[in-house]
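Here the complex is missing a single protein chain, while all its other protein chains stay put.
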Amino acid sequence: MTTPVATAPAAVPDAPGAVRPRRRRLAVVLALAAGTAALFVLTVATGSHRVPVAEVARILLGGTADDPRWTVIVEQVRLPRALTAAAVGAALAVAGVQMQTLFRNALADPFSLGVSSGASMGVAAVVVGTGGVAGSFTGNLAGLGRVGVVLAASLGAAGVLALVLLLSRWVQSAVTLLVIGVMIGSAATAVVGVMLVYARPERTQQFVMWGLGSFSATTWPDLHVMLPVIGAGLLTALLTAKRLNALLLGEDYARTMGLNVRRSRDLALLGTSLLAGAATAFCGPVAFLGLAVPHLTRVALGTSDHRALIPASMLAGAFLALACALLSQPPGTDSVLPLNAVTSLFGAPVVIAFLIRSRRGVQGVAS
Amino acid sequence: MPVRSAMPGRRQAAAAAFLTVAFALTACGGGSGSPADAKPRAAGADCVEDFDPAMDYFPVKSTVKHAKNFTLRYEKSYQVLTVNEPFPKGKPESYVLVKCGAPKPELTGELASAQQVTVPVKSLYSASTTHLPLLTETGTLDVLTGVASATNISSAQVIEHVKAGKVTEYAKDRTLNAETVIGAKPDVLMTQGTDDPQYPKLRQAGIAVVANAEWLEPSPLGRAEWVKAMAALTGAEKRAGEVFDTIEGDYRKIAEKGAQAVTAGKPVEVLPGTMYQGTWNMPAGGSYAAQLIKDAGGTYPWAGEAGTGNLQLNFEAVYAKGGEAPVWIADQKWKSTADAVQADSRYGQLKALTGGAVWTNTKALGPGGGNDYFERGVLRPDLVLADLFALIHPDQAKDHAFTFYTQVPKA
């Protein structure tokens, strides 16, 4: 098909403005990568107990430490925590990018579709399960302890997302879908409330602790499950960058540019459910990262182009999550602050200040 | 999630929220004497018939030695029960307990507006399972006509009483049903040491709401002494005094053994607490649990930390400072140590798991799943301490029969 129009000038016009933004993006990404790496090292090298840095390095390189306890501390406590923080931070940030673009809503985040409510429902079912009210299924899950909690949270999150995906077959508008997601979320929250009434009081602690959020809960067996799932979710997100770009102008424009909007939506929802579901199941509903990191990254990069935004958000999410992990367990102290308190109380003011100072605020997505 | 104020067995809730740690007991408790020897109290017979203002109608008086959260003051025909902190951060509340048959005293000052309760009470609604031993051990279970929820009750005697249809459940779903309570109009409703928006309504309806906040006492004997507060309502002062003296005596005997063990060697390192989502809940040095461990001749790295609540610690700190302790005192119902490792693989690094002993306070679970440790353990710190002494010094209490604690089998 010859198009009379497709005769674009052969020479590439020099685009003087194009160079500077590209350089800025590269600088932002490099700075984030360096910062994330530095915080990762800091998280592994510091903690309640002083382990000499040289020993930490030796342990990480597979050597034997002078004190066998140091090996346990670095391998079993600090490394899983740092990996969890980095992975979950990246996961929530990218899930946030996907949701905000998909729903063209600055307030959308991985939990808008009721992921955390679904996960909460799973955890609450376990908590109730031991009371003998529910069937043996949740009872058995509860017998598995934390594994049961994680399994139930994943099932709950996946259940809610499956429902949303199913409904999205019939719903044209992303905004309607968002509203439906929010409503399913509140319904799930209501179910949680009812279930907790019947839970054994001493078991509700499990739910309370889970709800506070934590990067410290994961052990290597957990990571063997969590890291591949999050990896798959991040890869899915990277591969949908072009689709998300087409969605920046809205679904109608995307359709006229040849995009299969429904498939793109399914892919984004699938990626989000993998990312947010895994993160929530293992770490509880971690507030704020999924909402704020995409905004911060857009402003820092100066673009909404997902081919830059998604990788940069991964790094920014990992960076902020590691910072929150460090703050929640300040080196040299024994105590732990609840993660969500740190993310919200320390993170929110930083983000607000950053957004106010930056001229364009949260313009990155439609309102 | 919200731990509702009307929840039965508030102690469990407190434990849930603050992750109280567990402790021991020995079967030496002679004090658990059967209520058979308590005289059935004929309420009417005790009432004043010809009021004589000069006469002392409280010949048996309780003296409070350990409890800090309540006081008793006697007048001729009435006594004043004051709870200093009826619920966390609550203002002191006083209750005027008037001997039945005596005229209502004309009071001034702060007491003018205090609730007046005619004692001995004939009907009592109880918000917490911790009240039940206070009744059974003093032979006054007959006054119990309502409980928040019967599910969590462990005591066979009380379950029997409930089954006989003598007890109403007034907060089955954690929410106090004000209509049920007002309709039944008990003489008194005893709280679980928390506030509830419904309580003012009950007071308006003429039902005395008396706080029982023994869980805010940091000392084990202080908590147990609330049996005297209950006795002020039921008129079982004499029996309560005897019960408490026995408990106190037994407690002191074991504490003495604990102190001797410490003098002979040094306190045994234990590791109290359990980890949830990577955060270890450790009793602070001033807490009830810390006191019991100390009295049992044990110690732990955070025994010197101020505070009566719990510390939230990371595993790194717990492992580095307490990982070598030979005894771990946990609170989860594990069938074997493999369950613990499955719950969190890092538990496997603790010496108690590999070369020591893991104990949990889950031996005495009731038919509905309630833990008797939280019910009877409050009145019977002597039993808890005996358990703890035996598990901390196994060589010195070989024949101890455990009441609340059980050792988790090695997997």
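Note that the chains are named A and B in the order they appear, and that numbering of residues resets to 1 at the start of each chain.
Operating definition for what follows: contacts are C-beta pairs under 8 Å (C-beta built on N, C-alpha and C of every residue); 3 or more make two chains touch, one makes a residue touch a chain.
In this section, contacts and distances are computed from a predicted model.
For the chain that is left out, the UniProt protein name among "ABC transporter", "Cytochrome c domain-containing protein", "DNA-binding NarL/FixJ family response regulator" or "MBOAT family protein" is "ABC transporter".
Shown chains touched by the undisplayed chain in the intact complex: A.
The hidden chain makes contact, of the residues A:M183, A:L249 or A:L345, with A:L249.
Of the listed residues A:V72, A:L259, A:L275 or A:L339, the one in contact with the hidden chain in the full complex is A:L259. For subunit A, the residues touching the absent chain in the complete assembly are 1, 3-6, 8-13, 15-18, 21, 104, 170, 172, 239, 241-242, 245-246, 248-250, 252-253, 255-260, 298-299, 301-305, 307, 360, 363-367.
Quick note on the criterion: only the chains that are shown with their structure count from here on.
Inter-chain centre distance (subunit A to subunit B, centres taken as mean C-alpha positions): 43 Å. Put simply, subunit A touches subunit B in their complex at residues 47-49, 69, 72-73, 76-78, 81, 124, 130-132, 143-147, 192-193, 196-198, 200-212, 214-221, 283-284, 329, 333-338.
Within the complex, the subunit B residues that touch subunit A are 1-4, 7-10, 12-13, 15-17, 19, 152, 173-175, 276-279, 302, 311-321, 323, 331-332, 339-340, 342-346, 349, 369, 371, 374.
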